[in-house]
Each structure stands twice: as structure tokens, then as C-alpha cells.
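Scroll down for the structure; my scribbles are underneath it.
Note that one protein chain is taken out, while the other chains of the complex remain in position.
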Amino acid sequence: MAPQPPLLTMSGITKSFPGVRALDGVDLEVEAGEVHCLLGQNGAGKSTLIKVLAGAHQPDDGEITWRGEPVTLGSPIAAMRLGIATIYQELDLIEGLSVAENVFLGHEPTSAGFVVRGAAARTATAQLLERLGHSEIEPARLVGELSAAQQQIVSMARALSHEVRLIVMDEPSAALDPEEVDNLFRIVADLTAEGVAVIYISHRLEEIRRIGDRVTVLKEGRSVAGGLPAESTPTREVVALMTGRNVEYVFPERPTARFAAEREPVLKVEGLTRRGEFAPVDLELRPGEIVGLAGLVGSGRSEILETVYGARKPDAGRVLVDGSPLRPGSVRAAVRAGIGLAPEERKAQALLMLESVSSNVSVSTLSRFARAGWIDRRGERAATHQAVRELSLRPDNPDTAIRTLSGGNQQKAVLARWLLRGCKVLLLDEPTRGVDIGARAELYAVIRRLADEGLAVLLVSSEVPEVLGLADRVLVLREGSVVRTADARELDEHRVLDLVMEGSPTS
Amino acid sequence: MARTPATSRRALLFGTAAVSAGALLTACTSNETKDQEPAADNAPVADDKPGKQVTIGFAGPQADHGWLNAINDNAKSRAKKYSDVTLEITEGSNDTAQQIGQIETLINKKVDVLVILPADGKALTQVGLKAMRAGIPVINLDRIFNSPQAYRCWIGGDNYGMGLNAGHYIGEQLKGKKNAKVVELAGLDNLELTQQRTKGFDDALKNYPNIKKVARQAADFTVESGQAKMAQLLQAQSNFDALWNHDDDQGVGALRAIDQAGRDDFLMVGGAGAKSAMDAIKAGNSVLKATVLYPPTMAASAIDLARALGQSKGVSGLAEFEIPSSLTLYSAVVTKDNVDQYLPTGFI
Partner (left out) sequence: MTQPATAAPKDAPTSAAESAEEKGSSRLTALRWDVRTLSLLGVLAVLVAVGGITAPDEFLATSNLQLVLTQASVIGVVTVGMTFVITSGGIDLSVGAMVALASVWATTVATQDFGFAGILFTAVIVGVGCGLVNGLLIAYGRMVPFIATLAMLASARGLALQITDGSTQVVTVQSVLDLGGRDSYVLGIPPLVLIFAAVTVIGWLLLNRTTFGRRTVAVGGNAEAARLAGIDVRRQRLYLYLLSGLCCGIAAFMLIVLAGSGQNTNGNLYELDAIAAAIIGGTLLSGGRGTIVGSVLGVLIFTTITNIFALNNLETAVQQIAKGAIIVAAVLVQRRSPHGDA
């Protein structure tokens, strides 16, 4: 590309943790001013690689050169001094500090070496935010009061507050709306125009096509392809490199016999309302049916799910299971009536991260394995083992620590929890978030199979193809209201996106 | 957790001594006093005959344990004895700021004399000075102010003397015994008075070359700690001849541990003069043979002094016209021989 050496080269990087080799010879070359996409399934080694690059992990072997000079990234500070900034997926901001304080944390502008010049920091922050196209964020506001998307912007401002030459972004679009993703891409384009290089990690292939220059694919700790042109490499080839097979968004077939319509609805929602979140919602869910809620972040889709589940208390309306109304605002009533929820934030809302798979699966069913409070551990293990196997969770040893599982398998553990409980209605909120492509197909198949066995499923997803591909019926939401209810086969992605965005102040 | 610091705690639960005020006055007249003979128990107060009316303001800490209760009771009953004394007593407080406020109120009321047992001597020095400057003489009770200018007269117990007398008593009991061993169960170690009691004890033992102190552990004036520390001491020392326990309250626990260990091969001397300790001494069926006093009757004496000051009189039995500026009380040793005399004032 250029006469001078690449901005960054990493060659033969290896890194082992007790028992496993996380990186097994990774090569990566990044030029100044390019968007270099890093692809790979969960566990392929992406996180380890960017931690090496950020100075958070020390490689066992391999060489790193920076603008032609060999360097050692001995600590996060060393990496920062070179001009490498990392924006982690789980944002590392301090909620109790203001935007400006977060941006300049650790390198505050000072007088006499220790007196923080707050006004100077706020001015500089305002400039950075303006550069990022978000001058509406006030530097003096507390970060905890900002939305996830705004926090992402603050993180980026923090990266830019250093003299930066390379920014690593780990799934930056995961928490963003399409509109915000557009803005993100605009920022990335501005940065690269200034000669800053970006390493961009994402699961979304279409994003990579839009902004990527080159792609490096990781698989099982190795770089299996480097420097592929992002625009022209066929999707199938990329997927094949990542998985070793050709899979992309494969949805199970819908049952041919449409028996569901004749059955009595198992779940009825009547006029359910929460002011400021969603207008009165009515819906019916029959056994064997998958109903999808499509909408943007903030359209009220997750809120509806959580209100049905009793985790939020409705202002009006009611939820009936098999014709009997549930006590509003009571999770226990919902669970007892046979509703289960796989929440959006798996780690924060569903999993006991210190515990085994078995404990996580049995947590809603404990009393079944207990006599007078005494747990029959053998029975518990046998039952969880069976549930885990039914969902092809791997490894299928229920004693495995849950935190060692991949996202997809953790999600299966949550599903197994409700399967074991024998629930009638399953609420799925973003079931494939953080799940890699290969594992998604498996999850889809599992969900469809559960429906075929008589479960009613209410699905929320921000990925329209997912809703359309998996659901039988779709409710399209905009700003808290249902704008369209239709058979999934009558809709296509463009139509849904039109409905979702119609009238909104987007371009 | 507000807890009374300093003196109150150790003083707590000391049995009361029936030593008459006059005896005390004649007995100890200076801080250095160590080894006075106990006074003859003769003439009590300056003059029982009604004189000029005197209003005495009394401010003490919260009576959150027996010894302080006894202080209040002694002051009240003494004042009641005199038809010419009006006692203005404040509600006790352990809060320095609150106590200062109470004393300032008494100053504003223009009482004739103030008796102050401060929650914290150092912290209340200023208000003592203020009273003195306002022309109100202050009797400082037990916990001493920082500056002698803040009081006209200080009267209080003698921690060094407690240790000294305990040491002498044990020394006499073990006279002639070769290689005698003594064990000390001290009070809360970070208090100065504990150090003083230990020093007095050690100084006394120097007079008896046949006796050696083989162990010392500090409890914290509670029954629970007394039991725990004593149990350890008993385990550590399979035989010794005498035990000096700084405080009868923790002594309840210590006696319990001794009982549980089934030991009776030594004699024990307590400190304070709790009724339970005196009962045990009188019964004579336990290892407890004596206790050294830290008398709450000092409050009664303070009232006497305040009245004398208010009436501009001296104290009978002394040649001086003025009452002394400092009175350190004698820590008498209560044994089976004299326990009947002290028993009525021992309290729970």
C-alpha cells in the first residue's frame, strides 16, 4: 500500500492459559488509515489477541512491530503511549464520574501537576464529542445517566483524548440502533481519513462489507486468512473460513401443518400498558407457535417481554395463562403459571457465573428435587444432564462451570432451565446476542423443536432476518405501539424496516 | 457505638467504700501520696450545722454502669443530708458537646459551686476554665482536667495505689514462701489507668524478692473477656500462688473460669469492691480473698467539699483555712476481717 512499513505487524503470536492454547500463531498486519476487520467465532481468540495488543496480556511468543520497530507492549500504559486505544465491548466507564472526568481519567489536565483543571477538561471533552458528532452529550453529566449508545461515544472520546494511531473496537455496534450504527461508521470514516487505523471486530458480516477495507479471519487461535479484501470476498468464503463449513443464517422449516390456529391460546395479553414505555398491547400465543416482536432499541420490545413476565409492573392491562389472570408485577406468579424468560443480558440477569451448569439449570426447579428442603443431588444431576443433552449443550457434563461455556451454550443452559421446569410459554429476549453464527443455527433449531413439542414462544430480536426467519407471526413495534401484525411469510426485511422506521426522524 | 472511654469503665463496678469523707480528707492530701496509713474513722464532715445556703451544680456522664450509678446516688444522698444545700443535677451525658451545654446552663444559672465528673477530662477543660473565670469554683471529680486552672479542687481515685496495695497484700500473704509465683489479669491495656495499676503492683512486688510475676494478660473489663483470658492463663500456668485481677467485674468471669478449671491452689485479689466480690470474700469459700477499693463515695466527699467552698469554710481535721487543691483517695484493701464494714456500700 505504501512505501513505509505497515503501522502494526504481529507475527507468530502465541498465548497459553493453564490447560488451553488460546493463540496458536496469529499474524496480523494493519496499515495506517485502514479499517481492518477481525472475524472469528467466539473463542477463536479475538479477545485474547486484542488484550495482547492493549498490553493487558503478555504473549508467550511472537513478534510485534510498530511502524517498523520491534516493540514490547508490557502494560496498558505502554500500549497507550504508542497510540493504541481499545474500546472494549463491556464498556469500562465509571458511572459515578462525569463524562469529562471519564474521558480524561488518568491523564487529567492539571495545574502544578496535581490540581485538576476541570474547565479545561470539559472544554476539551466538548470538542472531542463534537468531532464525534454528539455535541448533545454534556461533558458535565454523569456517565451513569447516559444511554448505552451515548456511553459508547464517551468511550470513543476517551480513546481519542490520547494521541491515537490505532483504535481497536470490540463489537461496537452490538448495543446500537441502525441509526447510531450509521453515525459510528461516519466517525470511523473520519478517523481513517485522518490516517488513524481501526481494528474492527463484529459478528455482522454486512457491517464489515460496508466499512471494512481488509479482513483477517481467526479460527481456533490461528489466523486462517489475512488481508482479504472486505468488499469482494464472498460471504460464503468468509463463513467457511470461520467455521470450516458453509453455514449462514439457516432457519429451521416451519411445520407444514398449521395446527396452531385451532388450539386455545395459552398466553393472552390484554391491553398491557406501561406509560412512557409502550401503549396498550394485545396479543395471543398458542401452543406450538413462535411469535416475534420486531422493533428498534427503545421501541418497547424488551419492556413488553419483562412486563408479561412480571419483572415490571404494568400500569394497566392483564396477562392470562390458560385463561386465568396472573398477579401483575410478580415474577413468581408468572413462573408458577408456566412462563419462562431468557433475558437479554444473560450474564447479568440469568446466570450464576460462579456456579456449575447443573446449578444454573436447576435453579428454577429446586423444590422438585427436594424433600423437606433436602436436595436429591443425584436426581438433580440426572435431570439436568438429560435437559442439557436434549439441547445438545456442549460439553454435556452438568458439573462444568458455566462461565467456561461459549455464549451459545450458556444460552442453551438458560433454555434448559425452562425446559426442565416444563414451562408452557417461553419468552426469548435477543436469544442469539453474543452467539456466533454457527451456533445460531443450532439455537434456532432448538427453539423450533421446542415449539413443535408444544411450547409457545415469544421472541424479541433486533435482527429482522432472525424474527422473520424463525417466527410464525410477527408484531412490528414502533415507539411503544404495535404498527403491524402479520404472518412472517407475508413480510420481508425491507418491509419490516420501513414499518419500523416510518415517520421516525431518520434520513 | 458510644462507649464511655477512660476511667468510668474501669472504675465501673467498684464496690463502694464506707470510708468516711473526713477520713479520706485527712488521709490523702496530694497526688504523690502512696502509702498513707488509713485514717481513723472519726469526724466526718466539716460542720453538720446548717449554714449559708449553697446551690451546687452537678454534671456527670451517663450512668451506664454500676460505678457511675453509685456516684450519682452518693452525691444525691449526701446533698439531701444538708438542709442548706440545693443540688442541681443534670441528666448525664457521654456526649462531650452535650455535657458542655449542660455545664454552661449551670453557669448561667449562677450556681455557687460546680461538681463535674467529665465524660472526657481533656475535652471539658475549657468549660471548666469558663466556670472558674465566671467566679464559680469547680470541684473536678475523678477524670482530671488538662489544666489545674480549670478546677479549684480535684478529688479522685488512685490507680497506682490500687496496684500498690494489691501488691503489698499479696506480698504479706506469701511471706516466707520460696519462689512464689504471681499472675496478673489486667484491664483494658490501652488505658493509662491499667498501666498505672500494673506499675503500682510491680513496684510493690519489688519489696518481696521471693515473689516473681510469671504472667500477665489483659482482659477488657468485661465478664466475657475475664473468663476467656483467665481460662488461658490457667492453662498456661499449671501452678502459681496468687492472682491480682484489676477489676471485680471481669473477675466474675475470671472466677467462673477458675471454677470451670477446678483450681483452688492460689489466692486471688480483686479490684473495685463489687458487692459480689465482697460477698465471696465474706463467705470465704472461693479463691477470692481480698479486693482493693476504688470508692465511688468520692462523690459524697465532693459534695462536702463543694458545700465547704460555698460557705467559705475549711475542712475540719486540717489546720489550713482553705480546702486542699487536690485529694487522692486511698484504695483500701477489703478482706474477710473488715468486709462487714464495707459490705453495706458494695453494689451490684
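All chains are identified by letter, namely A and B, in their written order; residue positions are counted from 1 within each chain.
Here is the rule we go by: contacts are C-beta pairs under 8 Å (C-beta built on N, C-alpha and C of every residue); 3 or more make two chains touch, one makes a residue touch a chain.
As the structure is a computational prediction, the values presented were derived from the model and not from experiment.
Contacts of the undisplayed chain with the visible chains, over the whole complex, involve A, B.
Within the full complex, the residue among B:227, B:297 or B:326 touching the omitted chain is B:227. Contact with the chain not shown here comes from a single listed residue; of A:405, A:456 or A:474, that residue is A:405.
Listed residues A:341, A:388, A:415 or A:464: the one in touch with the omitted chain is A:341. Remark: the residues of chain B touching the chain excluded from display are 1, 12-13, 63-66, 68-69, 189, 214-218, 220-229, 231-233, 235-236, 238, 249, 252-253, 256, 259-262, 274, 276, 347-348. One chain of the complex is left out; on chain A, the residues touching it are 16-22, 41-45, 47-48, 220-221, 243-245, 247, 250-253, 309, 311, 331-332, 334-336, 341, 343, 348-356, 359, 362-364, 366-367, 369-370, 373-375, 377, 392, 394-395, 397, 399-401, 403-406, 408-409, 417, 436, 438-439, 441-442, 445, 448-449, 452.
Note that only the chains that are shown with their structure count from here on.
Here the spacing of chain A and chain B, counted between their Cα centres, is 73 Å.
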